[in-house]
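Just one protein chain is left out here, and the rest sit where they should.
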Amino acid sequence: MAELLRQAWAVARKDLLLEFRTRTAIVSAVVFTALVLTVFNFGRDPTAVSALDLAPTILWVTFTFAAMLALNRAFQLELENQALEGLLVSPLSRTSLYWGKLLANLAFVAVVESVGLPLFVLFFNVPVGRVLLPLVAVIALATVGFVAVGTLFSALVIRTRFAELLLVVLLLPFLVPPLIGAVQVTARLLGDRPLSEAVGYLKLLAAYDIVFVSLASFLFRFTVDE
Amino acid sequence: MSLLHRGRWITLLGLALLAGVYVRALAFTPVERLQGPAQKIYYLHVPAAIWAETAMVLVGLGSIFYLFLKDRRLDRFAAASAEVGTVFAAIVLTTGPIWGKPIWGTWWTWDARLTSTLLLFFLYIGYLLLRGAVRDPALGARYAAVLGICGMCLVPFIHLSVYLFRTLHPQPIILKPSAPSLPGSMLATWLFSLGVFTLLYVGFVTQRYALSLLWEERNGA
Partner (left out) sequence: MPEVPQNAGYLVAAYVVTAVILLGYTFSLYRRSSKG
């Protein structure tokens, strides 16, 4: 177990160092998030629709895009430098490779979301102060779900021709159940409704994470083994 | 008789019996009072939906066993079930709106079954696209199996999330859809249709499986 974590951290650290040295990916993702939020503002009539009604949708569409960007980056790195082969030849276990990738992707998306959320609050004047902690928890739950499946699927599409496109097509059905949960809980939090109404959705998110993180980490070996 | 021919005969039998379902449903089953004749769309819509989903579960099961047993036959079966499942999902997604328009007043409603089947349809499309995108057949089979297992595991979550969404967001309706308990004659028609769709699934999958064999022979696999 400790060995697994150590190896995973080694993989994650490598990816994160690469990302933060060049910084282009992270900056692009943050800028992209800001742009999307800006576009959403012009896409609605402020006199007709209150920001609070649309807020959960806007937030989650933005975060979903951000997660997709992060995932597209993940295996691109490997493919570009043929680093994947190097990783596979090394004595790293396949499972720790998955966990390393997962951690790196989560860190990437977390940075983007940490910039996105304040921007969202600012642009749409949404009061999150009181519910910040539960909101961050929901964001974390849903993001883990997206990224867990997405990290696995990145490995599936890496050698195909239209990899980025195929990744999105494969991933979208898997994003819908956690997205439904995330949007509904966010809506209740922002609308100041009691959390008890959202319990079903929270259970959905938690169950999804448990099932798909385990499943993805187990199945990963079949995507990179000969 | 070769597998292909057996598949063709089963399919032909299924199609012939389907004609029987049509006759029985259209001419010999009573019209539902509240919904009118359009209610009879159910006799095709629901069995198709059942098989669209069952086919996905079978893809998942075939995929699990393929990953562990490495038996090519399981992979061929999974590929076949996926293609046939897509066809049945297409039937659900076309008959659904055609039923929805007179009953609910709109072509599309995000009701539980249609939404679930739509997501299922996207799962199938993704699966078929992945199979087509990976050139090496052994690799493609393995990748498809991974996706198939994930797809099968997603199905309960699709149902759960759609159920939660629907129970807390009731839609305005013009007519309530018919309750699951059907009186005698209607139930018989429905069961007959389910049997025919089962037969069609078997026939189609057999043919598609035989097609895989044919392609493998041709490519010298």
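Chains here go by letter, A and B, matching the order in which they are written, and residues are numbered from 1 within each.
Following the convention adopted for this analysis, a residue touches a chain if its C-beta (ideal position, glycine included) is under 8 Å from a C-beta of that chain, and two chains touch if they have at least 3 such contacts.
Values in this document were obtained by computation on a predicted structure and should not be read as measured data.
Colleague: The complex has one chain that is not drawn here; which of the drawn chains does it touch?
Modeller: B
Colleague: For the chain left off this view, which of B:Val46, B:Leu67 or B:Ile91 is in contact with it?
Modeller: For the chain that is not drawn, the touching residue is B:Ile91.
Colleague: Spell out the interface residues on chain B facing the chain that's missing from view.
Modeller: Output for chain B: 4, 8, 11, 15, 18, 22, 25-26, 31, 33, 35-38, 40-41, 44-45, 48, 84, 87, 90-91, 94-95, 98-99, 101-102, 175, 200, 204, 207-208, 210-211, 214, 218.
What we mean here is this: only the chains that are shown with their structure count from here on.
Colleague: State, to the nearest whole Å, the distance from the C-alpha centre of chain A to the C-alpha centre of chain B.
Modeller: Comparing mean C-alpha positions, chain B is 31 Å from chain A.
Colleague: Can you list the residues on chain A that touch chain B in the complex?
Modeller: Touch list, chain A to chain B: 149, 152-153, 156-157, 159-162, 166, 169-170, 172-174, 176-177, 180-181, 184, 197, 200-201, 204, 207-208, 211-212, 215-216, 219, 222-223.
Colleague: Mind pulling up the chain B residues that touch chain A in the complex?
Modeller: Residue positions touching the partner: 67, 119-120, 122-123, 125-126, 129-130, 133-134, 139, 142-143, 145-147, 149-151, 153-154, 157-158, 160-162, 164-165, 168.
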